[in-house]
Structures are given as structure tokens and as C-alpha cells.
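Questions regarding the structure given below will be posed in turn.
Complex shown without one protein chain; remaining protein chains in place.
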Amino acid sequence: MILERKDILGIKELSKDEILLILDTADSFIEISTREIKKVPTLRGKTVINLFYEASTRTRTSFEIAGKRLSADTINISASTSSVVKGETLLDTARNLEAMNPDVIVIRHSAAGAPHMLAGMVRQSIINAGDGAHEHPTQALLDMMTIRAKKGRLENLNVAIVGDIAHSRVARSNIYGLKKMGAQVAVAGPATMIPRDIEQMGVSVHSSLDEAIKEVDVIMMLRIQIERQHQNIFPSLREYAQRFCLSKKNISLAKKDVLVMHPGPINRGVEISPDIADGPYSVILDQVTNGVAVRMALLYLLTGGKA
Amino acid sequence: MKNKNRVVMDAEGIDRSLTRIAYEILEKNKGLDDLVLIGIRTGGIYLANRLQRKIAAIEGIEAPSGILDVTLYRDDLQKTNKKPRIGKTDIAFSLDDRKVVLVDDVLFTGRTIRAAMDALIDFGRPRLIQLAVLIDRGHRELPIRADFVGKNLPSSLWEDVSVKLTEKDGVDEVVIEMDSEE
Partner (left out) sequence: MNWLIKGARIIDPSQHIDDRMDVLIENGKIVKLGEKLSPSSKKGAGIIEAAGLVVTPGLIDMHTHLREPGFEYKETIQTGSEAACAGGFTAIACMPNTNPVNDTRSVTEFILRKAAETNLVNVYPIAAITMQSLGNALAEFWDLKEAGAIALSDDGKPVMDSAVMRRALEYAHSLGLPIISHCEDTCLSSGGAMHEGFVATELGLPGIPGIAEDIMVARDLLLAEYTRSSIHIAHVSTAWSVRLIRDAKKRGIKVTAETAPHYFTLTDDDLRTYDVNAKVYPPLRGKTDVEAIKEGLRDGTIDAIASDHAPHAQTDKEVEFEYAASGMIGLETSLALGLRLVAADVLTLNQLIEKMSTNPAGILRIPGGTLRSGGPADLTIIDLQRLWTVDRKAIRSRSKNTPFLGWGLTGKAVMTIKGGVVTYDELHN
């Protein structure tokens, strides 16, 4: 089983076979997290650096746990406490880290393209943990893993992604991944949140939640950022919730065995009503569990000596 | 590429060896108390299942059995980028204070068994670990020995000893393949 890549920067460039390899490998890592001793020696002596320029508890903790469960040494660097505050450029930070010889650098950054810049500059493997509005490959992989585990397949499923599509890396990565695996994807949100020409990505576009989720197998709700209100992207959270909140009122439009997903953190009552978030359709917590397995799988597949 | 296959054990021979091993396990452990069988993926799984059935036929009770995948504990993973496929590990019971009989098809360098023992220790603290193998072909690289052996088969390093089982290969036989590699 070979993943012939130095880096995981996005879903767009992955082939269907590569995605299957990652998902299958992730499946076998689930069991480790259920053991008494949640550790295997596989990455013993390897160093994984989590370089997070954007605040994140969920993703960073997930990567940290993934590394530690594989017995790797994981180091967390968050930009606010590092030399970045002193004005060090991304490139200099990367070169300094490279000189300390880690094996994998996981980077989250608010500027699209930052991981690509890094990957071209340092010899270590780079995993993109989210770059601006561009891609969040590990999120899409864990989302697909969750759907596959519940539905047994990804082909010919109808998936609706709802929310601020324009600013969402989760949306983009999932669109690439789900389409590659044969699913149908619809996006929905206020017109101001639909990016230009997105139909060219092969998705159907809706400006109403009810339209988008009719008879779907999976609903993926995205997080709304309050700051967008000040950019006149939407008038108020109240109005957004009235039009786009997933709740008991509209969930029945989807299939009876619909899956409700959210990358987190949830704005309860804005994107999803609390009873749906905690209810029987929700697989939000499975997503989190699968996230650790997917990240373990990637660390496992990317590391190793060169033959 | 020359390919001379020699069948050194047929279906009957395998069955008789497994029957003998089943009796030996019961004799050495004075019964089934706290005994569990753990088959090492892949060949060991089917042998463990067969042993479980034979023991059940003798004692009337089934000993619990589990499956162990040792891939993540191997000592040669960092050698290449070629990552072996990881199979599922399924041990649904506690190993604390149990008598664990590890089951594998071929004992060779001993490294797989070393990895298996490291994995077992992570699952709990067995009272003791014993090893049952169908074939012991020598060439140990670590101080590991089997408690129960179906057949001792001295072999040369150029030979490939292959245990074929009906469950996965459609036939029961142990074959030595001597091929000169290009």
C-alpha cells in the first residue's frame, strides 16, 4: 500500500484510489482508540509539529492525540505565542523548523496557499489542516469516513452542504471528495454566501434550505462566522437562523435515515437547533472520533524511511 | 524463474497435527481454565479457529478466541514507504491473568511473535503466553521458541514455506517453494 505523495495539501489532487486507501487505513485505526492502552509503537521516535496560525482546539487536539497514539513526539506551536508575533515570516519559521528535522508538519493558516508555499520550501511532509477558504482535506476525509461507515457507501448518495459556502474550506474539500467518490452534491445558503461560478464544480445551487435538503441522505451544516455580518454578507444571525437553521420543522423533508453533520464548533440555534444537534440523526460526535483515526492514518501513510 | 514446489504436508497430515496440538494444549495447561486462543493474522486465525473446534470437541466447552494484527508493532515499518495493509484486531475479552495461546502458521525468524507479544502486553497482563505453530522452519533471529509444533521443517533461506488453508486458499497443504529469483 503506497501513498506516493510527500504532502496532503488538498482533496482536489487525490485520486479515488488514494482516498479509498486513506479511508480503509483509517478504519483499522478506530479500534486502537477503544483499547485500555491507546498506543501503538508505529511512529515511535518520529516528530510531528502542529503549526497552527489560526486558533483551533478541535483540529489541533485531534492531530495531537493522533500523533501520540502512534507514539510520535508531537509539538504544538500556536502563532500567537511564537516568534510570529515578533514578525517572523512563514518561510523563516518553516526553515527554522526544518532545521530541527521533524518528520511531519501539520499547518493551519488563514491564507489560502500557505501549505503549498511551505511544501515547496521544506523537505518534510506537510499536512494541510485548513488554509483560508481553500481546503481542509482531513475534515473531508473524516466526513466521508463517517458517511461510509453509516451508509455503507458513498456512490449515489445525495449530500446537501448548507451555510457560508463562499468562505468554507470544508465545503470545497467535501465537494471535491464526494464528487470523486460518486455522490451528488447540492449547496445552499444566502445568495451572498454562494461563491462565483460554483456550478462549474458540478454541484447544484439552492437559495433555500428546504429545496436543498429534499430527499437527501446527508445534510452537512457549516458554521456561520459572526464577522461576516459586518461585511454585509447577511443582515443578522436572527434572519439567517430563520431561513437556514436545521430543525424539527424542516428535517422531515430529508430521507428518514438522513445523517446530520457539522464540522464544529456548532452555533446552537443558528445552524442547527439543539434537539437536532443532539438527536438521533446527528453523527457529529462520530465525526470527531473518526477524525482521530483519519489523522492517524495519514501520519502512518506519510511517514517512513525512503527505500 | 524455476519454481519447484514440494508438498511436505497434506490435508490429512495437517489435521492430525492440529488434533495432537489440541491435546497437548489441554495436557500442558491441565484443562481449559482461563485459556484463550489468539490467532495471528492471517494464517493463524483459521488455525486458531480449528483448534478451538477441536478443543471444544474434546472438552465440550469452547475456549474464547481472538484475532491479532501485528502490523503496527512490526520492527521493519520504517524501512520503506510501502506500508503493509493493516487488518483489524479483534480481542473482545480481557487478557488479564489469562493463559494466552498464540497461534500462527509458520515460525521463522521470530520477529512476528516478538511483535505479537508487545501487542498482547498493551492489551493487558496475561498470566502466561504460549505459542502454537503448525510449522517451525528454524532460522531464528531472536530467542523465541514454540511450545506446540505441528512439524519441524528444516529449510534453507532460499526456500519459501507456505501454509495453504482451505479457508483462504481452497486447499490444505504445506508447500516448499524454491524459486531462483531474477
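Every chain is named by a letter (A and B) in the order it is written, and numbering of its residues begins at 1.
Keep this in mind: a residue touches a chain if its C-beta (ideal position, glycine included) is under 8 Å from a C-beta of that chain, and two chains touch if they have at least 3 such contacts.
As the structure is a prediction and not an experimental result, all values here were calculated from the model.
**Q** Determine which of the presented chains are touched by the chain that is not presented, and list them.
**A** Contacts of the unshown chain, counting the full complex: A.
**Q** Considering the complete complex, identify which of A:T57, A:N101, A:Q200 or A:S236 is in touch with the unshown chain.
**A** Reading the full complex, the residue touching the unseen chain is A:Q200.
**Q** One chain is left out of this view; which of A:G45, A:G113, A:P235 or A:G269 touches it in the full complex?
**A** A:G113
**Q** Using the touch rule from the top, list residues of chain A that touch the missing partner.
**A** Considering the whole complex, chain A reaches the absent chain at 12, 89-91, 109, 111-114, 116-117, 131-135, 166, 169, 172, 195-198, 200-201.
Just so we're on the same page, only the chains that are shown with their structure count from here on.
**Q** Which bits of chain B are touching chain A when the two form their complex?
**A** 69, 72-73, 77-90, 118-119, 122-124
**Q** In the complex formed with chain B, which residues of chain A make contact?
**A** Listed in rising order, the residues of chain A that touch chain B are 1-4, 24-25, 27-29, 31-32, 35-37, 39-42, 300-301, 303-307.
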